[in-house]
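What follows is a single structure, written as structure tokens, with notes after it.
Every protein chain of the complex appears in place save one, which is left out.
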Amino acid sequence: MLEGILEILIKTVVILGIPLGALPIIIHVERRGAGFIQRRLGPNRVGPFGLLQPLADVAKFMFKEEVHPTHVRPFFYSLAPLVALTVALLPLACIPIMAPLEISGRTIYPEVFRSDMGIFYAFAVSALGSYGILLGGWASNNKFSMLGALRACAQMVSYELSLSTSIVAMIFLYGTNDIHVMVTAQTGYWFGFLPKWGFFIQPLAAMLFLVGIFAESNRLPFDLAEGESEIVAGYHLEYSSMKFAIFFMAEYIHMIALSALFIILFFGGYSILPGLDMIPQSPIITPILQMGSLTIKIAMMIWFFVWVRWTLPRFRYDQLMDIGWQRLLPLGIINLIATVLITYFRNQ
Amino acid sequence: MSSIYYYLAAFLFCLGLLGTIFKKDLISILLCLELMMGGVSLLMILMSRATGVLESQLIVFFIIIISACEVAIGLSLIIALYRKKQTIYTDDIKIITE
Amino acid sequence: MEFLSFVIFLIIATALGVVLMMISNFLGFKKKIVRTNDIYESGVNPVGSATRQYDIKFYLTAILFLLFDVEIVFLLPWALAYNNTQNTGFMVAGFVFFMVVLLVGYIFVINSKSLKWEE
Partner (left out) sequence: MFSDILLTIITMAFALMVVFSKKTVVSALALLMTMLSIAMIYFQLGTVFLAAIQVLVNAGAIAILFVFVMMLINLEQFENNREKGKVKLVISVLAILVIMGVFALIINNNIEVLTANNIPDNSMKLLFDKLFSVYYLPFEMATVLLLAAIVACIVITGHEKAHKVELEESHE
């Protein structure tokens, strides 16, 4: 019993520590990437290549004055960032970073809690992400915040539909909910060179999911929730110092968690990247390679997010809703019908 | 497992009933109806566990579908009423229809 | 065991947020200026209250999301059950009916123009 609790604690610390530790690096990459894409320098003064800039930012967030506006609803005002962060962290609990380990006859699963309903769980929990935003906007008691929160909520909710159609299509094809089985199904090659990734059998579903991630995590081109030119900063307008930083962190962690889900469904999860599997396998090297592969894949996703953010302009709100309801949702439904019918008639 | 969840299910149902009887605004009445549904579904799952009959878990599926429909239509009606009469209190509606 | 690990994860995740919020409470720079705590409205004096009536479309979006979400959520167990059963023809026939109902609802929604945002 005590051993079990210790195991859970270690796993929890590792699973929470990796994304939180990676956050400053991601933010730094984002800024330097912005500089690179827009042909300017970006932060380069603090430390070599500006590498200490994230630390300086953290220190600044800690020592800033915490403004407590007088017109807010105090309890919910403090609760909102907490809800946002906790809900963003929850989907990480079922994401495995390597294959199950066999240690002295006992199977140790790398994810914090093991369930054959892994994808369901992650999907259900990430659907709660809009509450932090809605609560923050409402508690701020400010017109800009309120409007930003309502916009963000309506947007997240609309894109969740097309996102779930693509999840249904993938679960139908894999025939399972278990993340480890899904990853095993994606290990290996077709014709000797093409990895067996879900992306190559369901490119349309992958596109839907990718657009869904952008909308769910409120990233540009879909960051209507904080469109500076219209509603100043949206739902976190009245937040300052660490509370603002927590909203910021929650957004990035939500992005990381959804990217991890995307990689599990479409890019083989922790399965070893082509090229890296030339290295001879052994019980010690394989888990390291798997973790490395997953890290590389997520890093590529993050770079993709940065790239898109600094390349595309923002959509208008009516365009955003039209894309969600009139383009992506019918595409998702048609894709699902086609997938089911083709699978059925091929097996006849 | 202890039997405490049975009491919880009964408590939720009775509390919902109390609220439905005494609340004056329509939104709170809908909220209390949701509480009652929560109590019933919990009882269904507990009974399915005790008897081993899986069908009672299926009833929970249908309760969820029906509660979704009920809430959607109920709230639409409240919105429509609010636009017409600018009120959501049951007493005011009574006065209007008289 | 599953439940226990979930609860431990939940507690630690929440504790993390609380600790982070505490940090700036203790370390934060403290200065009392009355104007800082005012409502922010682009620097001018605030007009009216924030609890005004917002557009009905937000609400309609949410309501349609609820109904479509229920339909799509029930496709997930269908996708799992399809891979367990021998009687695939029956399953696919039901699926086609389900999808036809979903599409009829969808076409009705689009035709009613309740989701058109531009004026």
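A, B and C are the chain letters, set down in written order, and residue numbers restart from 1 in every chain.
Heads up, the rule we're going with is that a contact is a pair of C-beta atoms (placed from the backbone, for glycine too) under 8 Å apart; a residue touches a chain by one contact, two chains touch by 3 or more.
What you see is a predicted model; the values in this text were computed from it and never measured.
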item	value
In the full complex, displayed partners of the excluded chain	A, B, C
Touch with the omitted chain, as defined above, among A:150, A:224 or A:242	A:150
Hidden partner interface residues of chain C, rising order	2-3, 6-7, 49, 51-54, 56, 58-60, 62-71, 73-74, 77-78, 80-82, 84-85, 87, 90-91, 94, 97-98, 101-102, 104-105, 108-109, 112, 114
Residue numbers in chain A that touch the chain omitted from display	115-117, 120-121, 123-125, 127-128, 130-131, 134-135, 138, 146, 150, 153, 157
Residues of chain B (touch criterion as defined above) contacting the omitted chain	1-8, 10-12, 14-19, 21-25, 27-28, 30-32, 34-35, 38, 41-42, 45-46, 48-52, 54-55, 57-58, 60-62, 64-69, 71-73, 75-80, 82-83, 87-89
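What we mean here is this: only the chains that are shown with their structure count from here on.
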item	value
Contact graph of the chains (line, ring, star, complete, other)	line
Centroid-based (C-alpha) most distant chain relative to chain A	B
Separation of chain A from chain B, taking each centre as the mean of its C-alpha atoms, in whole Å	34
Cα-centroid distance, chain A relative to chain C, in whole angstrom	15
Centroid spacing, where centroids are CA-atom means, of chain B and chain C in whole angstrom	21
Complex contact set, residues of chain C against chain A	1-2, 4-6, 8-10, 12-14, 16-18, 20-21, 23-25, 27-31, 36-42, 48, 50-52, 54, 57-58, 61-62, 65, 68-69, 72-73, 75-76, 79-80, 82-83, 88-89, 92, 95-96, 99, 102-103, 106, 109-110, 115-118
List of chain A residues in touch with chain C within their complex	4-5, 8-9, 11-13, 15-16, 20, 61-71, 78, 81-82, 85-86, 89-90, 93, 112-115, 120, 140-147, 150-151, 153-154, 157-158, 160-161, 164-165, 167-168, 171-172, 175-177, 232, 237-238, 241-243, 245-246, 317-318, 321-322, 325-326, 329-330, 333, 336-337, 340-341, 344, 347
Residue ranges of chain C in contact with chain B within the complex	56, 59, 63, 66-67, 70, 74
